[in-house]
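I'd like to ask you about the structure that follows.
Moving on to chain A:
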Amino acid sequence: MEIIMSVVAGILFAAGIYNLLQKQLLRIVIGTVILSNGAHLFILTMGKLKRGAPPVLEYGISDYADPLPQALILTSIVISFGLTSLLLVLSYRAAQENNTDNMEKLRGNHDE
Partner candidate 1 sequence: MSNLAVLPIIIPLVSGILLAFFHTKTPFVRHAAKLLSVMSTGVAAYVFYYVLQNGTVTLETGGWEAPYGIVLVADLLAVTLVLTTNVIGLACVFYAPYSLTEQKERYYFYTFFFLLITGVSGAFLTGDLFNLFVFFEVLLMASYALITLGGEKVQLRESIKYVLVNLFSSIVFVTTVAFLYSVLGTVNMAQMAERVQEVEQQGILTTIGILLFFVFATKAALFPLYYWLPKPYTVPNPVVSAMFAALLTKVGVYSIIRMFTLVFIHDTTVTHELFIWIAGFTLVFGAIGALSTNNIKLIIAYNIIPAVGFMVMGIGIYNKTALSGSVYYMISDMIIKAALFLLAGAVAHIVGTSDLRKMKGLIHQLPLLGWLLFISAFVLAGVPPFSGFIGKLMIMQGGFADGEVAIVIIGLLSSLLILYSIMKIFVRGFWGEKDENITIDRKTANALTWPVAFLVFFTVLLGIGAEMFYPVVDEISNQLMNPEIYIDSVFKE
Partner candidate 2 sequence: MPFQILLNILIAVMWMFMSESYTFSTFFGGYLIGILLLLVLQRFIPDAFYMQRVVKVLKLMLLFTKELILSNLQIVKLVYKPKLDITPGIFALPTELKSDWEITLLANLISLTPGTLSIAVSDDNSLIYIHAMHIDDTQESIQEIKDSFEKAIMEVTR
């Protein structure tokens, strides 16, 4: 299953990057969200998948899933959320100020 999930995460990366390489801001932002998802899936997969119970200790159960990747993902999700929110507002403001959401039109001049 880990291999399949690695492939899934890899495809998420690919889709994220494809979006990242587009011109329109919305697509780019979406790309970053997908990339984060891919990364989180990778982290989860890199622990062992599906062994034991959810890591909430319970009497009589000794086999639990690896809690560390989960903790790391949790941190990362929250951070990604902060980043995405900022990026969104930034995109909105940038597009508004510059009157376009096409990044190719937001190149600027080398010397200015």
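Here are some notes:
Heads up, the rule we're going with is that contacts are C-beta pairs under 8 Å (C-beta built on N, C-alpha and C of every residue); 3 or more make two chains touch, one makes a residue touch a chain; residues count from 1.
Selection criteria: all candidates are chains of the complex that A comes from, given by their letters.
All figures in this text were calculated on a predicted structure; none of them were measured in a lab.
Note on this complex: chain A touches candidate 1; the remaining options among 1 or 2 do not touch it here.
Listed in rising order, the residues of chain A touching candidate 1 in the complex are 20, 25, 28, 32, 35-36, 38-39, 42-43, 45-47, 68-69, 72, 75-76, 79-80, 82-83, 86-87, 90-91, 93-94, 97-98, 103, 106, 108, 110-112.
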